[in-house]
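Incomplete set of chains, arranged as in the complex.
By written order: A and B. Residues from 1 in each chain.
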Amino acid sequence: QRRGIPEGIFAAGKSAEQVVALVETALETTGRALVTRVTDRQVAALESALDDSFPNATVDRRSSTVHVRTPAFEPPSLDATIGIATGGTVDGPVADEAELVCEDAGATVDRVDDVGVAALDRILDQLDRLRDADVLVVCAGREGALPTVVAGLVDTPVIGVPVSSGYGFGSDGEAALAGMLQSCTVLSVVNVDAGFVAGSQAVLIARAIDDARD
Amino acid sequence: QRRGIPEGIFAAGKSAEQVVALVETALETTGRALVTRVTDRQVAALESALDDSFPNATVDRRSSTVHVRTPAFEPPSLDATIGIATGGTVDGPVADEAELVCEDAGATVDRVDDVGVAALDRILDQLDRLRDADVLVVCAGREGALPTVVAGLVDTPVIGVPVSSGYGFGSDGEAALAGMLQSCTVLSVVNVDAGFVAGSQAVLIARAIDDARD
């Protein structure tokens, strides 16, 4: 746990037993655990283990991210809103990673889904919500143009998250990453699929704003 | 000269003498010449040589593209409009290449400049013109999102042209090319800076439409 952000447990490539052990240690020491890139098998093992070890824990799973907390964990109250936008359903799991980090930190999350650039009117319809957030995490795959378009419409800091999708040249999020780094608007960026990092960076900014609000 | 499109003379890396000779041959055989990627030195040499050899020729230069024609050359009349759009000034020379090929073929060209995605209202303001063209050539550098955004707003076929601009990762048009190939709308694409090829492909489409109109 660094900077008040939970140490994420990166489940990909770990055995179910390893994941369970890491979660139990996290629950003991910090009252909650955040696990990214889980498989169904890992979640089943986790739920069954927690029945014994932490029967009162709440397990909140969204796509491949899981947030576990014991009743003892009180999320800090953070007076700031983090907007999270996605272009399409393929961006969902990456946005879910970010969302759970932000909720863990006590921020208000405003999630705006399915506003891909192929249909501009959907973005324009949600403009007020995008403008009202204190900081924005914008996830987009394929050509990854959404953060660029959004940043041209708001005054808020925007963190772009390239999502690995598509096929052929520039797939695996490479086109989206390159496009966000080349954006003709002002953005900062995290690595492909790094919803966890984007959410954490948004929390650090939100916390600075919350501190200033006090 | 293939398919009624002038054989472009690619001037980069050629000596001024070589360019002059190629232009003179083209004028003799086809009545006009199209030279891309010229330098000032090459153009000066060309103009001075033509004073002697083809004193009646017209030299039309736009950025680094030059179209020369003798009075004998009569551009075919083509009943079709090719729209050419650019995101910013850096895209101008590439669009100029396309424009001169289209004019050579007798098409009506509607050029819409400076409608980059960082300021969506500029695109929306020009929507009618973009929708009225029979085929669109859309040039964009940096993250290259413009063809994607335009293709989401029109029913016309769109040919995207990535432009080499920007710096760092994805520069030299690579981000733009990857983004256009990954576009979440329907596009076809030409190589980076290939305004000549995009213009020629637009002419082939325009000619098919013109034929059908007859």
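Basically, a residue touches a chain if its C-beta (ideal position, glycine included) is under 8 Å from a C-beta of that chain, and two chains touch if they have at least 3 such contacts.
Note that the coordinates shown come from a computational prediction; the quantities given were computed from them, not determined experimentally.
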Assembly size in copies, with 2 chains present: 8
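As a working rule, only the chains that are shown with their structure count from here on.
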Fitting chain A to chain B on CA atoms, where both chains share a sequence, rotation angle to nearest 5 degrees: 180
Centre distance in Å when chain A and chain B are each reduced to the mean of their C-alpha atoms: 43
Chain B residues touching chain A - in the complex, by the definition given at the top: 87-88, 116-120, 142-145, 148-149, 151-153, 166, 168-171, 174-185
